[in-house]
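Here's the structure, in structure tokens; my notes come after.
Rest of the complex left out; these chains stay put.
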Amino acid sequence: MFAAFLPKEFNFFDLFEKQVGFAGDAARYFKELVTKGAIDENSLSKMHDIEHQSDDVSHEIIDRLNKTFITPFDREDIHSLTKELDDIIDMLYTIVSRMKVYKISGANKQLIDFAVVIEQSVASVAAAVKAMRHMKHSKTITDACVEVNRLENVGDTMRDKALEQLFENEKDPIVVIKWKEIFQYSETVLDICEDVVHVIESIFVKQA
Amino acid sequence: MFAAFLPKEFNFFDLFEKQVGFAGDAARYFKELVTKGAIDENSLSKMHDIEHQSDDVSHEIIDRLNKTFITPFDREDIHSLTKELDDIIDMLYTIVSRMKVYKISGANKQLIDFAVVIEQSVASVAAAVKAMRHMKHSKTITDACVEVNRLENVGDTMRDKALEQLFENEKDPIVVIKWKEIFQYSETVLDICEDVVHVIESIFVKQA
């Protein structure tokens, strides 16, 4: 009810929603790119734009943090949350960039499966971020955390199967090196999503 | 002496001891598996059970944290400690799972050496966790930390020697890729043990 006197508090929620929106954009574009199976200079630059916009929001969050006396939760948690959200987008950019460096082309069924799961996990992360505004909605947060954890397990299994087939079928070691990294980085995106919801859980613990 | 009024406090120590007990189980089973040199569906599933039990304790710790007003130390440290203990078991599970994915079989002398050092390091971690209950026993904690640090250095040397021989003798690049990862992950277990005792040291610093 003191909201009118503390307008700056609310900006954090707006900014986090904005940033998780960019994570959603990155996940959708990642799926589009790996489905098409071709990374050119243009697609890399578009992914870079999304990453840059997320960076800008991060800087705005830190900047406002410096200028705001009262914050809705711990300053350190605000730092962690914006960093982890940024890490999701960074990792997606890294994968796309590495695919270009490795001159990988052609749609890979397993990578597309990863992209689908990543898009789902980021959507659940977004739901958790949005529920932070009303910390009372703990069920939304808990459900999102359970789902992100579940998808991380799904990703583990997908990576293991992908690696198993890769080492079974691919005889060119250079190709093995490339795809091993792509699959492991894809699973890492799901690990970072889990880290984000852990930060949110930890914020929630302190508010409880 | 207020223990009777704060029964929930004590559960954290019980739960951490339970969880570090699972880390000990995982380390012992890991040594058994690599000594036998064969990972089948059964052994993977048994390792998975241990990981699952550790997960359950983690969730119980977080759950009690949500419901407990007074905790023996910082809520964030309780979070970190249970996460790091879980990471030890996760990493051991990852190694075993990767060995199965890579269809590695046969006992490897260097990996057995790693398993022995890992078992020792986890035993020292367990000693440090147990001493937390009586924070006054700082010598036990300090000794355990020194030992875990020492074993991490031993592990560094072991990994370097293992990699040197691997790159010197193994001509099949695919085999090099597989074992390089197994050796590096094995050393990572010792790094995580060091992270655990660093969390305990940091808790101790705050209590001092």
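Worth pointing out:
Letters A and B mark the chains in the order given here, with residues in each chain numbered from 1 onward.
One rule holds in what follows: a residue touches a chain if its C-beta (ideal position, glycine included) is under 8 Å from a C-beta of that chain, and two chains touch if they have at least 3 such contacts.
Quantities reported herein were computed from a predicted structural model and do not represent experimental measurements.
Shown are 2 identical chains; the number of copies across the whole complex in this structure file is 3.
The rule we apply is simple: only the chains that are shown with their structure count from here on.
We define each chain's centre as the mean of its Cα atoms; on that basis chain A and chain B are separated by 27 Å. Those residues of chain A that touch chain B in the shared complex are 160, 163-164, 167, 173, 176-177, 180, 198, 201-202, 204-206, 208. Of all residues in chain B, only 62, 65-66, 75-76, 79, 83, 97-98, 101-103, 173-174, 177-178 touch chain A in the complex they form.
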